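Note that this complex is displayed minus one protein chain, with the remaining chains in position.
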Amino acid sequence: MSEKKNWMPRWFYQLASPRWSYEIMGKLLPGFAIAAFLLLIAGTVWALLFAPSDYQQGNSFRIIYIHVPSALLAQSCYMMMAIAGAIGLIWKMKVADMVAKSCAPIGATMAVLALATGAIWGKPTWGSWWVWDARLTSMLILLFLYLGVIALYSAIENEAMAAKSAAVLALVGLVNIPIIKYSVDWWNTLHQPATFKLTERPAMAPEMWLPLLVMVIGFYCFFAVSLMMRTRNEILVRERRASWVKELVEKQ
Amino acid sequence: MSTALLHVDKLYCERDDRILFEDLSFSINAGEVIQVEGQNGSGKTTLLRILSGLSNHYEGDIFWKGALLSTVQDDFRREILYFGHHPGVKAVLTPEENLHWYAAMHPSIDGKKIAMALEQVGLRGFEDSPCHTLSAGQNRRVSLARLYLTSAKLWILDEPFTAIDKKGVAQKEQLILDHAANGGSVILTTHHELAISEKVRRFNLDELAGT
Amino acid sequence: MSFDSFSDFIAMGGHGFYVWLSYAIALVVVVINIVNPALQKKKIVSNLVRRLRRENKSL
Partner (left out) sequence: MGIIVTNESANSEGSSVLSLFGAVLKRDLMLAYRKKSDLFNPLIFFLMVATLFPLGVSPEPDFLAQIAPGVVWVAALLATLLSMESVFKSDFEDGTLEQTLLSPQPLFVIVLAKVLAHWMMSGLPLTLLAPLLAVMLFLPAEGMSGLMLSLLIGTPTLSLVGAIGAALTVGLRKGGVLISLLVLPLYIPVLIFGTSAVQAAVTGLPLAGFFALLGAILALGLVLAPLAISAALRISVSG
């Protein structure tokens, strides 16, 4: 294996070793966990207590501090899933497969959170729980894409095959996301005269977007924590036959 | 690397939590006939599927004429013939149409000799009957007719003699020997006692499998 | 501080229900994403331990 791929940087195939990945993730986890915890707490307090209320939407505006980070995370998680899947397909890298698989449930829950907060925010803003707003609609479709990937993972018993199939599907979805987004945006402008939108607003004041930034970074740290936890689990399951896993288990 | 037609180096394959084979290394040279033996579930079919390039759930390396298999796939596919559990015969097509389709898919198959080959496998007079009207054995013979048509170097045959009568088996064994005599190679599995066993190299997966 | 009193803070200018519901759901989602893999790990390890014991016995 090694002499065939010597053009790759060293860390790349160190990463390909499940054991090395397991250990490095174990070392990184506490740091990210602390960062996520502090950032999310600080961000939430700032968002709820100190950020000013919006002149139009009042205090319901504070939902943005959940809605935007979760929507962003749902999208970037999909990207990560597709890219990790592609790496797994091309270089037969097992760890990348496991990362891709771990992305799916996190991304799906983030999409659900973005949809739920969007709907809740919609009630005081638009007067109804659901509006076929372009952003909400494309988030809904993103959720469908996630559900498809998860369904495929659970339908195929062979782990290696499931990983590859899901990677192909995720890549197909990735190509489609811009098309879907464009078509939904366009369809939305056709069907709905633009009322004021949830998140698109002219120049937000710094005391409003700073807590948002904190929350976004906090969400990403939280994502890292959850992803590493799940990936470590996947590594244990798929490497159950390896001697280092047995030694690890014996120690406990 | 020697000039072995196919060389397998430290092949490892596990399936459903079971190691089928581990550290499996062997070569197939030109003119050799190899019979893979082993109990049911010992991984014979899996091995043949891996060798044919259908499955890549393995670790280790496979070399075709000295080059890594994954780098010479197109050349490799030009020179192999695979006969699997499913005969690869379309039920609604006639034997002749089925073989014409193979010829389109595999340039190693000579489409002009199809009538001759069907006669060889005893399907004369059935050329125009859809395959679903034929018996299971006849369907397999449609697929085996490819052996008379192909110019492929390596034949990978998984249980080729199932549902074939004695006379047919003897005939196919002779065909295999002829192929080997002409410098071709065969790797096969079968439950039949081969009449040509003295010319066949055997190879038992049970003894190789790590438990 | 954008609120004068605690009850103001809870009420969120009449939008309290929506704001608090959102943050509650967010909390649930975050906790699920941490607790679920943690529980999973416990299960995986106990399965592996059981497996190992069985293998050691059969040897």
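In order of appearance the chains are A, B and C, and numbering begins at 1 in each one.
Here is the rule we go by: contacts are C-beta pairs under 8 Å (C-beta built on N, C-alpha and C of every residue); 3 or more make two chains touch, one makes a residue touch a chain.
This one's a predicted model, so the numbers in the text were calculated from it and none came from an experiment.
Within the whole complex, touches from the chain that is not shown fall on A, B. Here the missing chain is touched by one residue of B:Phe21, B:Trp64 or B:Tyr82, and it is B:Tyr82. Chain B meets the missing chain through residues 49, 52-57, 74-75, 77-78, 80, 82, 84-93, 97, 100-107, 110-112, 130. Although one chain is not displayed, its contacts with chain A can still be listed: residues 89, 141, 144-145, 147-148, 151-152, 155-156, 158, 161, 164-165, 168-169, 171-173, 175-176, 179-180, 182-184, 186-187, 190.
The working rule: only the chains that are shown with their structure count from here on.
Chain geometry summary: the mean Cα position of chain A and that of chain C are 16 Å apart. Per-chain CA centroids place chain A at a distance of 47 Å from chain B. Centres computed as Cα averages put chain B at a distance of 55 Å from chain C. Those residues of chain A lying in contact with chain C across their complex are 40, 44, 48-53, 58-60, 62-63, 66-67, 70, 105-106, 109-110, 112-113, 116-117, 120-121, 123-124, 222, 225-226, 229-230, 232-233, 236-237, 240, 245-246, 249-250, 252. Put simply, chain C touches chain A in their complex at residues 1-3, 9, 12-16, 18-19, 21-23, 25-26, 29-30, 32-34, 36-38, 40-41, 44-45, 48-49, 51-52.
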